[in-house]
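Quick one: the structure is below, questions incoming.
Note that this complex is displayed minus one protein chain, with the remaining chains in position.
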Amino acid sequence: MLDIQGSTITRSHAIQNVGVSGLDYPLTVDLGDDVFRTAAKWTLGVSLPADQRGAHMSRFVETVDSLGDSPLSLAGMVAFAGRVRETLEAKSASCETRFTWFRRVYAPVSRKSALNPYTVTWHVESFEDGNSLVVVTVEALVKSLCPCSKAISDRGAHNQRSRITISLRGSGQSVATMPSLDRTIAMVESHASSPVYPVLKRADEKFVTEYAYDNPGFVEDLVRAVAGSLGDFPGVEAFRVHVRNEESIHAHDCFAEIRSEKWQ
Amino acid sequence: MLDIQGSTITRSHAIQNVGVSGLDYPLTVDLGDDVFRTAAKWTLGVSLPADQRGAHMSRFVETVDSLGDSPLSLAGMVAFAGRVRETLEAKSASCETRFTWFRRVYAPVSRKSALNPYTVTWHVESFEDGNSLVVVTVEALVKSLCPCSKAISDRGAHNQRSRITISLRGSGQSVATMPSLDRTIAMVESHASSPVYPVLKRADEKFVTEYAYDNPGFVEDLVRAVAGSLGDFPGVEAFRVHVRNEESIHAHDCFAEIRSEKWQ
Amino acid sequence: MLDIQGSTITRSHAIQNVGVSGLDYPLTVDLGDDVFRTAAKWTLGVSLPADQRGAHMSRFVETVDSLGDSPLSLAGMVAFAGRVRETLEAKSASCETRFTWFRRVYAPVSRKSALNPYTVTWHVESFEDGNSLVVVTVEALVKSLCPCSKAISDRGAHNQRSRITISLRGSGQSVATMPSLDRTIAMVESHASSPVYPVLKRADEKFVTEYAYDNPGFVEDLVRAVAGSLGDFPGVEAFRVHVRNEESIHAHDCFAEIRSEKWQ
Partner (left out) sequence: MLDIQGSTITRSHAIQNVGVSGLDYPLTVDLGDDVFRTAAKWTLGVSLPADQRGAHMSRFVETVDSLGDSPLSLAGMVAFAGRVRETLEAKSASCETRFTWFRRVYAPVSRKSALNPYTVTWHVESFEDGNSLVVVTVEALVKSLCPCSKAISDRGAHNQRSRITISLRGSGQSVATMPSLDRTIAMVESHASSPVYPVLKRADEKFVTEYAYDNPGFVEDLVRAVAGSLGDFPGVEAFRVHVRNEESIHAHDCFAEIRSEKWQ
C-alpha cells in the first residue's frame, strides 16, 4: 500500500512542529512522594524536514499507549520525549502532558483537611544532540486582599480569588534539582494574602479572614514576591510568573507578569 | 437532483428539535431605549415528524441572514421564530440568540462611568397554534460579602465575585410587559453586597468597600432576595435564579438556585 | 461562635438546590469490569427549607473526601447521595460527578489498539422517602458521512466528527439493570457511519474510509437509530439523545435531539 506520508517532496518549508493535540489519555504520575493515576491531556509533535511530506501520526498515540501503568516522573518525561523523537525519526520532539495534582491542605485552626487541585503541565523538547528543554507549569489559586481598599476604608477591604501560573524552565540535566511542586505551591501561598482551603470551619474562617486582612497585597506585589523567591530556587534557568486577580469589584480581571531575563 | 432530506420514511421516531447550532452572526439588537449592532451566537431548530427524513438546514442560515441590519426586538424575535417555523414547514420551532449587552454604570462618588457587560439570551419556541414560549436569560456579576466571616472576625470579611443567572419565562403575549433588562439588573444589584463597576477611583473604592461590608449576604440570601423581587415583576410566568459565588477562600464555588413553582 | 448558617429566618423562599460546584477531586470509579483512579469534577447540593438560612457548605467537601480510595460504583453513588442528604440534614440531595472513561478500541484490520476517551456524568437525586433518581450521561465521538453528499456527487462525500450525548434516567432500584457504558457506546458506534479510533494504520484507514462511505447517515438518522435502540434497553425509564455534527462544509454545527416520552 502507498506510503504517502513517507514520500519525499521538493522545494518546501521545514515544519517546526507537527503532531497530535487534544489527546486524552490516562497517566500514572510519579512526583516522588506522590504517585497517582489520573486522566491527562497530551500534545505531541516533532520537527519535519523540508523534504519529507508527512509525520506518521499513529506512532504518537502508540508511544503514549506504551506507557501503560508505569509511573512517569519528570525525568521519565524527558526520556519519553526522546523516545517520541526516535520513534518518529525526527531531529526534535515537543511533548506536553497536563493533569490535575491534588494536595492535602489543613485548615489553620481546626486542622480539618481535604484536597486542593492544581493544574500541572510538563513540557519537554528533546533534541538530536541528547539535550532537552524542560518547562514545568503549575497553576494555583490563592486569596488576595487589596491594600488600597484596606488603607482608605473605615472597615473591610475587597478581596478575591487570584490565579497564579508559574512556569519554570530547566533542562534534562537540571530536572533532579528543580523545585518540587509542593515547595513551589508553599512558596506561592506564603506570599499571598491567604491560601485557599478545601474545608474551613468557623474558627478557621475567622482566622483566614483576619490573616488575609493583615496581609494585603496588590497583584503587582504578589507577582514580585513570587518572582523574588523563584530567583533563589535551584535548577531553574528561567521563569515566568503570571498572576490574575478575578476582581470582586469589577467584571474584568487585573493581571501582572514577570519573566526572568533568560525567559524566551 | 435527489431531495433526500425531503424524502419520506416509515416506522421512525419524531425528532423534537433538529437544526443548526454554534452559528455566529451579526445582529442589531433592539432593546427599546438601546439599539446596537453586535455579534450573536444562534441555535435554531424545528420539530420533525416521524415520516420526514431530514430538515432543510440551509434555510435556518438564510432566515438569519434575511434579518440584515434590521433591529430585532424581543417581540421581533417571537415573529422571527414563527418565520423559521413556517420556512421549515414545521409544527414548532425553537430559536435562541445570545449576545453581550453593555450598560453604562457610574461610580458611586466620582460619577466616572464606563460600560459593564451582561450576557443575554433570547429563547423563543413557536407553535403551530400561534402561541409562543419566551425565555429571557441574563447573566450578571455582582459582589458578595460573607455575613458569617464578618460576624466572627475582628476585622475584614471575605468577599468575591458572584455570577447571577436569571431566566424569565413569558409568552408571545406577555413580551411587552416583561421587565426590561435594565430593571432586572438594577433589582439584582440592589440585593447584592455591592454592584461591580467598570471604573472606580479611590473615593469610590472606599465607598464600595464600606458599602459591601455593611451589606453582607450569603449565596442563599441573594438567591432568595432576587426570587422575592421577581415574584412582583409583571409579565413573568415562571423564573429560575442561579447564583454562583466564586469563593475567595476556596478553589471551588458555592451556588444556590430557586425555581418558581411553574418553572418545570 | 455564632452559627449564622444554622439560624432560622422567617418569610422566605425554600431553595431547591444549594451547595458547591466546580469541585475537583480524585475518584476511584468502579464500572464493574473496569476500576480506575481519575480526577473528577463534582457538583453537590441539597434543598433548603424556607426557614433555614444557610447550608453547611464544608460538609459537602468532607463527604467527598471521606470516599478516599474506595471504589465508587453507580449503586455506591446512589448511597453517597443519600449520605450527603443525611449529613446536610436535608429533604433531598443532588449529587453529580463527571469523569473521563477510557476504553480500549482495536483498529478494524491491523487490530492495533489504544484508548478512546468518553465523558461520563453520574447524576443522582436522593429523596427523604429513600427513593432516588439516577441519570447517567455519556458523551462519545463518532464519524458521520452525509448521504445527500454521497448520492449527488460523482466522487467522495463530506464527513465529519459527530458528538453524541446520551442521558439515561433510571432510579435507585433500576441501577443494576441499566445498560453498561460499554454496551451503550457499542450500540452508538454500530449506528454511526464509523467509530473513531485512537490508532489506525494504512490498511485500517482504507477500511474505515470505505466503511463510512458505505454507511452514510444524516444527523437525523443517527439520533433516530440511537433512540430506537435505547427503547429496547432494560432499566432505562427515560432518555435524551443529542447528536451534533461538526460539519466539515460549514463553520456551524448541525444537531438533532430526541427525548423519550417520560423525559420531562
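For clarity, chains are labelled A, B and C in written order, and residue numbers in each chain start from 1.
Just so it is clear, contacts are C-beta pairs under 8 Å (C-beta built on N, C-alpha and C of every residue); 3 or more make two chains touch, one makes a residue touch a chain.
Note that the structure is a prediction, hence the values are computed from the model and not measured.
The residue touching the chain not shown here, chosen from C:15, C:39 or C:200, is C:200.
The set of chain C residues touching the chain not shown comprises 116-117, 141, 143, 145-146, 148-150, 152-161, 194, 196-198, 200, 202, 205-206, 208-210, 212-214, 246-252.
Residues of chain B that touch the chain left out of view are 1-3, 24-26, 36-39, 58, 61-62, 64-65, 99-100, 102, 112-115, 117, 198-203, 206.
Taking the whole complex into account, chain A touches the unshown chain at residues 1-2, 4-5, 12-24, 43, 45, 48, 53-55, 57, 61, 147-148, 151-152, 218-221, 223-224, 227-228, 244, 250-259, 264.
Simple rule for what comes next: only the chains that are shown with their structure count from here on.
Spacing of chain B relative to chain C, judged by their CA centroids, is 26 angstrom. With centres defined as mean CA coordinates, chain B is found 35 Å away from chain A.
The set of chain C residues touching two or more other chains comprises 1-2, 24, 61.
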